[in-house]
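What you see is the complex with one protein chain gone and the rest in place.
Letters are used for the chains, namely A, B and C, taken in the order the chains are written, and counting of residues starts over at 1 for each.
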Amino acid sequence: MENIIGSQIIQSSDDEFIINVGPQHPSTHGVLHLQLKLDGEKIVDLKPFLGYIHRGIEKMSESLNYKQFIYLTSRMDYLSAHINNQACCLAIEKAIQAEVPERARVIRTLMAELTRLASHQLWWGSTGLDMGAVSPFFYAFREREMILEIFEETCGSRLTMNYCVPGGVMNDIHPDFVRKVKQIIKQFRDNLHEYDELLTNNPIFQSRTIGVGYLSREEAISLACTGPVARASGISCDVRKKEPYDAYDRVTFDEIITTEGDCFARYKVRLEEMKQSMNIIEQLIDNIPAGEYRTKIKGIIKPPAGEYYQRVETARGELGIYLVSDGTNKPYRIKFRTPNFSNLGALKPMSLGGKIGDLVAIMASLDLIIPDIDR
Amino acid sequence: MQQQPEAIITQIFPDLPLGRWAQLVAITVKQDDLYTVCTQLRQHPSLDFDMLVCLTAVDRTTHLEVIYHLRSTSRNHDLIVKTELNEAQPELPSMVPLWKSAELFEMEIYDMFGIVFKGHPDLRRLFMPEDWEGYPLRKSYNANEVADNYLKSHQLLINQ
Amino acid sequence: MTHWIGEKLNALFSPEWAAYVGYILAGLAIIILVVVMAVVSIYLERKIAAFMQMRLGPMRVGKWGTLQAFADVFKLMLKEPLTPAQADKQLFNIAPYLVLTVSFLAFAPIAFSPSLQLWDMNIGVLYITSVSSMGVIGILMAGWASNNKYSLLGAMRSGAQIVSYELSAGIAILTIVMMSGSLSVSGIIKSQADGWWIFKGHIPALIAFVIFAIASTAELNRAPFDLAEAEQELTAGFHTEYSGMQFAMFFLAEYTNMFIVSMLGTTLFLGGWMPLHIGNWDAFNQIMDKIPPFLWFFGKVFISLFMIIWFRWTFPRLRIDQLLKLEWKYLLPIGMVNLVIGSIITWLGWIF
Partner (left out) sequence: MDVVQKHFEDFPGEVYQDKSGHSSIIITQIDRFANWARSNSLWPLIFGTSCCAIEMMSAASAKYDWSRFGFEVARASPRQADLIIVAGTITLKMAPVLKRLYDQMPDPKYVIAMGACNITGGPFMTHSYSVVNGIDKIVPVDVFIPGCPPRPEALLHGMMKLQEKIKGMKAYVIEKPKK
């Protein structure tokens, strides 16, 4: 039992100090294990050790049929569970050329934007928690619980909703779904000023995040960062704009791009994205087209042999699905290109030279979900 | 919308077979001149593929197929570079000098398929424990009741 | 009340025996007072934190969750005391007791009410500051002895923090001692008979009060300066390896230090047990005198306690270099300038 945790010790000269920001650590929000080589408080070297939550979803999908493996993806990035399922359903619909009714497209987009809102709220709460301010965590959960109530009413479960089905959505929306969503959006817009008062305008928070963890545009591109992390460094990579899927071509919203590229820029980008998501929801909520919510896909899905690629914008970046099928009812090979996996690569260049306090601030601004990295 | 870089590719690489991989333009490159093609794709002004979006491998039982998905943020087009490797001794040059994101991708492919990337700064098993034998994503790998004898062999069971 | 006990003792024992028994009784009274106040403040902190975060806090244990603190303390007593294998056994076990005894010592000169003061020494304030600065040794000992990298980092951080904030706290205390002219606690309180120092000393006293508030919260390792046991960065800082009763000692010491700091602040700035007198409104002053002095004292203490708890649940945490920069580049110079202004004002006699 001696080499249990990442026993490969980096060769350290005498005055360097190696500590494990271990698998069980409050600030990693999951089981990310970083081995830091410290010189006093300054970080000299950082080595990630992954795999503590690697469940082999890609190998499992090869022995499950097309209707079953979709719901494993909501256990990958559980904060944008619906968006992952939506991506899989889109890929399968592209493979078998199924026609999805308009009503299903709009409902899926609405649910995707609500998931993004809930995920950004939880990120905002845990950023405050990592910086030591405990109270914002509870204010973030106040709105998030309302959104989860809506999910529970329509899809039956709060977090891993399994609401998407190839060909549309599992069942129609709850009768007072529209009323509740409007009520939440109005209430959240009133409370949004609290978010600014609690953290954004807080001088200690600003001094901890402005200028900390700078990621230049070229470095972000070469590290293949996507999502708010990349948009804070000036790359325009929003899949909803580049390749609009479902009902995104019908709504107008702007992609928030800033060029500072430090922790505070990533914070501001996500706050603005919350406002944009609310715009999208408001544009769609009033004109949900009537009609079927799902086209019946009978029997076993057997897409023709070949390769299919679908990419989608989750709350943390671009999720790409590479589906290789050999004509049977089980996928031959599935590859999930997850946003957190490449965003994790950006952690090292940003935190070298910084202090442990900065490492915590950078990890909070990267908003990593570890099961999304390990799959 | 994404433009398709077919015209420029055929003009720069006339001899490479051009194909389609999931509606994306794909070129198939042999194993040994992969690195030269990639550096050209990276540095050529009119191509400028500056982002390696994803690195995938598919075990086609007869051979291993490795797929590089490249994207140019300035030109806004995508390209797939495909290579075939025989299963005996899968070797590939590491793309870390061209794209930094290759580091994590290649560690994962090494861990899952056993493809060794020469010149990689820190090639180790990323997801599986250090002392794990076998490469899980190979078709020949049998995934059942592997977990129980791992626990038994590492004295982790409660009654041991 | 103390005189009544004095006669009973003299009647029972010979004079010097009576003195010994008197001291033991006084010591016991202080310990009971501290334990009761610690339990009350644990309950207070959890309830205040809960109401600040829109939730209820402990409700199920006593009538309104009142017995929650007792349950915590007794559970900690019944835990298995662990000592890590390669830890430095002696240092590891002494550290919590050192931190606790140091914080108990500082209770001697504090005047709860005109008659209730343990030992009215004439260098009261100097005694308190010097005793409370020994707490650092206990923390460093705990950090070093538990042979754990996180606790060593936490101890180094808290050592740097407490030592540097002693300075500006001492300077803030100095300005008031200079204005009141005497070091003894009862002397300072008497000098505030016609008005509390925070009003009488106008600008320099106010600046000194702000510096004292910041510096003392930093000295307690609490609120925006709680880098020593920063949960998010180094699991639980210097008391990572402590469990059961030893961890309860650190917990108790932290709350006792909170009391000492708030009592010191009340004695120096808010006039100890002096009632609030406003100029010549005699009727108002008479009513104020009706409230017994120790109620005045504990009222002020609990107000400053509420302030310290309020800091903790609203501010994010500073980084170690910002923390030290704040002390050495801002608090110290302002404190020095304030000292000079205070001395000129007292020399010219412009105090109310």
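The definition used in the following text is that contacts are C-beta pairs under 8 Å (C-beta built on N, C-alpha and C of every residue); 3 or more make two chains touch, one makes a residue touch a chain.
Remember, predicted model here, so these are calculated numbers, not experimental data.
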Shown chains that the omitted chain touches within the full complex: A, B, C
Which residue of C:Lys8, C:Arg55 or C:Lys329 touches the chain not shown here: C:Arg55
Among A:Lys47, A:Arg75, A:Lys180 or A:Lys242, residue touching the chain not depicted: A:Arg75
Contact with the hidden chain (one of C:Leu12, C:Val36, C:Ala71 or C:Ala193): C:Ala71
Residue among C:Val21, C:Val36, C:Leu82 or C:Ala193 that touches the chain left out of view: C:Leu82
Touch with the omitted chain, as defined above, among C:Glu166, C:Glu219, C:Glu241 or C:Glu254: C:Glu241
Residues of subunit A (touch criterion as defined above) contacting the omitted chain: 1, 4-5, 22-26, 29-31, 51-56, 59-60, 63-64, 71-72, 75, 78-79, 122, 137-138, 141-142, 144-145, 148, 158-160, 370-371
Residues in subunit B touching the chain absent from view: 127-129, 136, 141, 143-144, 146-148, 150-151, 154, 156-158
For subunit C, the residues touching the chain missing from this view: 46, 50, 53-61, 65, 67-68, 70-72, 74-75, 78-82, 231, 235-236, 239-244, 247
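The criterion applied here is as follows: only the chains that are shown with their structure count from here on.
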Graph class of chain-chain contacts, one of line, ring, star, complete, other: line
Inter-centroid spacing, subunit C versus subunit B (mean Cα positions, whole Å): 62
Approximate Å spacing (C-alpha centroids) for the pair subunit A, subunit C: 45
In subunit B, residues with contacts to at least two other chains: none
Of all residues in subunit C, the ones touching two or more other chains: none
For the subunit C and subunit A complex, residues of the former touching the latter: 49, 52-55, 149-150, 153, 224, 226-227, 230-235, 313-322
For the subunit A and subunit C complex, residues of the former touching the latter: 17, 19, 25-27, 41, 128-135, 137-139, 142, 199, 202, 204-205, 207-208, 355-358, 360
Footprint of subunit A on subunit B - complex, ascending: 1-2, 21-24, 50-54, 56, 58-59, 67, 69, 73, 76, 99-101, 103-104, 108, 112, 122, 124-130, 136-137, 141, 143, 154-155
